[in-house]
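Left out: one protein chain. Kept in place: all the others.
Right after this comes subunit A.
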Amino acid sequence: MKDLVKKFGEFTTEEIRRKPRRARKILIGAFRGFGVVTRYAGNKEDLPARKYLMYLCNEAMAGPLAHPDGTVIVSIFTPCEFLQAMGLKPVFPEGLGCYMTASACENVFLEKAEECGVPETLCSYHKMLIGMAETGVLPKPACIVNTSMACDANQLSFRYLAEYFHVPHFLLDVPTGCSKTNVDYMASQLHDMVDFLQETTGRYMDPEKLAGIMNRAAETIGNYRKILALKAVKHEKTKITYHMLDIFATHVLLGSEEVLQYTERMIRDLKKLPESTPGVRIMWVHTMPYWQKSVADIFNYNDKIEVVSCDMIYDGFTELDPAKPYESLSRQMLKNHFNGSGQRRIDRVLEYSRKMNIDGILYFCHWGCKQTLGCGPMAKAAFEQAGFPTLTLDGDGCDSRNIQEGQMVTRIGAFIEQLEALK
């Protein structure tokens, strides 16, 4: 499989260099094809719900590439419920970044971005998106909307892309702290954002449709809480890719009918598993290099080691009031554990680690994410004080040039041995 992906990557890379539009079509076809194959004939060990999620996410990546007119480039924390209510599709760096690397054609984009003067130290997801635009693979969107949270890269890549594509750009300036003034400040910006989207795209934001989406979003978060509660007492033999897909589902895809269905199916599938938690159980913090074979080989379909969850799945879990979408979604952003002090994230990770019977925490320092890596020593100390052995692991969520395979594998291996000895 690895050789097949490698060959696909080499072939697509050549096409990207020569005929980027054709390369885009190849990528669209590959994502859709792989999604359908996984849904109906994927790995037997995967829960059916998981396969359905793969299909959904692949479609979410392919759709906007195929129909750019109705797309908006967004940051992962942008409340996309409003976009859904207007029939607009989101494109976001973390999603495409992962998919390009999983397709083994990331280098051509990353190198192109660096050639264009993008700093090598920028978050690789954002660098990838710029490279995709500069090579001509990423089509021109209708407009760009992003939040100032959670990281500096948002302030740079989206502005760059707006200038590159000559499209309107809207920034949601997210303050820290969830005071009433801040909620009002955010809510007024969300109103402005809706006006901006309506004006820019000519689409109407139907309040009734938004109410339905908000109901589904609230229900989906409720279901996710149940999923995490089930995962606290059950062992799911799976691959780490699905945690990354869960991140997409709880962010830009939240509120869709399909994601709600996925969570319902997931609850049913998990209930069928026996109550047992063999092996060591790990909480992953931050994004995942799921495409990295050496890392995947350690965790995927392993009875003795399970990555149980990832903190980016539950960073925005708040109570949503469908009757007050603007205030609710403002609160969701303000209360997100990425917003503000690093202690908030540490506390939330500890809360879920305790709830989910976790043995150890893997804190992944994704290249360029100063938010995460700056807090590394502090988080490690706090987790260990709370009784959770912690591994701080340097790597990259989507740039294979930035990793040192051998060292990563040794460190993960030693960490697992440490956890096994403590069991």
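Brief remarks follow.
In this section, contacts are C-beta pairs under 8 Å (C-beta built on N, C-alpha and C of every residue); 3 or more make two chains touch, one makes a residue touch a chain; residues count from 1.
What we mean here is this: contacts and distances are computed from a predicted model.
For the chain that is left out, the UniProt protein name among "Putative CoA-substrate-specific enzyme activase", "Raffinose/stachyose/melibiose transport system permease protein", "Anti-sigma regulatory factor" or "NADH-quinone oxidoreductase subunit M" is "Putative CoA-substrate-specific enzyme activase".
Touching the chain that is not shown, out of A:Leu47, A:Cys365 or A:Cys398: A:Cys365 (per the contact rule at the top).
For the chain missing from the display, the contacting residue among A:Pro79, A:Gly97, A:Gly255 or A:Gly376 is A:Gly376, taking the whole complex into account. For subunit A, the residues touching the chain absent from view are 107, 111, 114-122, 148, 151-153, 155-156, 159-160, 163, 171, 173, 175-177, 181-182, 185, 188-189, 340-343, 365, 367-371, 373-378, 400-407.
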